Each structure stands twice: as C-alpha cells, then as structure tokens.
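The complex is shown incomplete by one protein chain, all other protein chains being positioned as in the whole.
Our next item is chain A:
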Amino acid sequence: MTQQAVPAVTSPPASGPKERDGRTVQRSLVVRLLARPEVGVFLGAVAVFVFFFAMAPTFRSGSAMATVLYQSSTIGIMALPVALLMIGGEFDLSAGVSVITSALTAAMVSFQLTMNVWVGVVVALVVSLAIGAFNGWMMVRTGLPSFLVTLGTFLGLQGINLAVTKLVTGNVATDDISDMDGFNQAKAVFSSSFTIGGVQFKITVLWWLLFAALATWVLLRTKYGNWIFAVGGNKDSARAVGVPVKFTKISLFMLVGFGAWFVGMHQLFAFNTVQSGEGVGQELIYIAAAVIGGCLLTGGYGSAIGPVFGAFMFGMVSQGIVYAGWNPDWFKAFLGVMLLGATLINLWVQKSATRR
C-alpha cells in the first residue's frame, strides 16, 4: 500500500539501483511510516486532542466529540476532493461559494416550480458538476493557471448567487422548503442523526468517513489514482506515458463539484433556507485542511486520509477553544497559533523521517 503512493514522488529523481537497495535495508518500519504524508498530521491531531482533553473538562464527553466530529465532517467532506485536486496539481478557489450555489439551486428549483425536493437536488447536482467541468475545461483549454480560472468562477458565482436569488425569490435568502414533498427523505439522507451509546452523531460524519475510505481506495488501488499522482507530479511526462491528462484534471474538478453539491445539500436540509452571501472564505479552510493533511501545494504528493485528520484538527481546535472557555476575543488568534503549531509538528515529523 505504501509503495503505490511514494514512488510517484520520490522514485523518478533518485532511482539509482544502489541507493534504492540501501534504503530498503536501512529504513525501519517506523521511519517508513513517518514518511507517509498523513502521519505528521495524525500526530498533530493526537497532540491537539491530548491538549484539549487535559484543558477542557467538557471536551471529554461523548456529545462534545459528536459536535467536534460534525464540524469536522462538513469541512472534511469538501477537503477530500479538494485534496485529490491538489494532488493532481490544481486549486479550486470557487469551492466555498459553489457549496452555496448548489444549495440555492436546489431550494429555488423545488420551491418556485413547486416540485418534489428531489427534483431540486438532482438539478443542483447537474449544476455543481457543470461548474466543476467548466473550471476544468476552461483551465485545460486555455492553459491558464487554475488559480486564475477558479478565482474568476469564485467571483462570478458570488455575483450569480446573489443576483439570481434576488431575481427569483425577491429576497436575498431562499424560501423555506421544509414543508414540501420529499423533504424528510432528503433530510434523512443528508442531514439526519443517529445514536451510539446515548450520544447523537450527525450522519455527515458517516458520509465523511465513507467518502474518505472510497478516496483512499481510488488513490492507492486504481489506475485513476495513479493518474492523479502522475498529472500532479509532472504533467508532460504523464502525458508521454499515456495518462489522459485532460480527462483526469477535468474529472477532478467535477469531483470537487460533487463535494460542493453534497455539503450544499446538507446545509439546505439542515437549515431549510440558504442565505446567498454565505460560503465566502470557506475555500481557504478546505485548502488549509488538505495542506495540514500533508498535501503539497505544488501537487503530486498527498493522501486522502491526511485531509481527514486535517479537518478533524480544524474542528477540534475551533470547538476546543469554546470548550476550554477561553477569552473569545482571542479566538481567531488561538486558532491561527494552534493550526500553525500543529502544522509545524507535521512538518518536523516528515523532515526527521526523510532525513534519516
């Protein structure tokens, strides 16, 4: 399992037969483990967990963990495709607002046409995938950096979210759809809760872990996973060995679209209405979770499990500060310092593992 991911990064430059021999002999299992992209963030998350476990009595309860996991899951579900895209060497700055675009679409389609809410849900999926496809196609077609293309989409969607909502509903928020047909079914899928040992967990946590398992399998066991590493590592040599670069990139953007749809549906069915100005700034949190989770900003390296811990760490820090009852004026500062600290642990672990 480890061998699949690592060669894509390390093997091409340093593939002298002698060196490889030496390494396989000398590196112990521990060191090999430490070199994995997700181990640093795992240790960082453990550190944060232990810290708050000691500092905040409420943090120790099961229901507090459920809250932390819920917050982590809404970030984490999006951080997964964002991480895969980043491994594939690209960015998506429109990820935050496209969540809201999806939720707005579903709400307005079902309300205005007085349809079963599933109609809205399906239309929203189509719209979200189309946005992803547009981003990917535009980037592949023009050769512009994805930063620029998705910055354009980010701004464009912000305006569209607002203007179209206002045009259609007359207000800047959508109408309440909670009394419409199909709402309860959709709520069961996207936003219900289940109980384990007296503690209520949100279903998004299950979906999050399921998607993470799926992404890990795709990344490590399928041809498509190899393509992702290849196009992120070196696009031209990937193309030379027959990887469909355009297809891989466009499909990765569409995967982000899928994630945006899913989180958007969760928000819609959890809160019944959507405000059109939300979502701005979330894209950076998704990207942060992926980077903390060990994905390189330059592409070609990373994992799907890493961002799970990245999102978990983000959830723990932001809720842990509240559980600890610290002076809230410092909230953002605490958040920044802790995230930076955790990332440094992550970096240190990786460095000390590769140095040996």
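Heads up, the rule we're going with is that a residue touches a chain if its C-beta (ideal position, glycine included) is under 8 Å from a C-beta of that chain, and two chains touch if they have at least 3 such contacts; residues count from 1.
Methods note: contacts and distances are computed from a predicted model.
Asks: Can you pick, from "Aspartyl/glutamyl-tRNA(Asn/Gln) amidotransferase subunit B", "Sugar ABC transporter substrate-binding protein", "Cysteine rich repeat-containing protein" or "Alpha-ketoacid dehydrogenase subunit beta", the UniProt protein name of the chain not displayed?
Replies: Checked against "Aspartyl/glutamyl-tRNA(Asn/Gln) amidotransferase subunit B", "Sugar ABC transporter substrate-binding protein", "Cysteine rich repeat-containing protein" or "Alpha-ketoacid dehydrogenase subunit beta": the hidden chain maps to "Sugar ABC transporter substrate-binding protein".
Asks: I'm checking contacts with the chain that's been left out. Which of A:147, A:217 or A:331 qualifies?
Replies: In the complete complex, the chain left out is touched by residue A:331.
Asks: Of the residues listed, A:167, A:196 or A:241, which one is in contact with the missing chain?
Replies: Candidates A:167, A:196 or A:241; residue touching the omitted chain: A:167.
Asks: Which of A:216, A:251, A:318 or A:350 touches the chain that is not shown?
Replies: If we include the chain that is not displayed, A:318 is the one touching it.
Asks: With the missing chain put back, which residues of chain A would touch it? List them for me.
Replies: Its contact residues with the unshown chain are 56, 58, 61, 63-64, 67-68, 70-71, 74, 112, 114, 158-159, 161-162, 165-173, 175-176, 200, 266-267, 270-273, 275-282, 285, 315, 318-319, 322-325, 328-329, 331-332.
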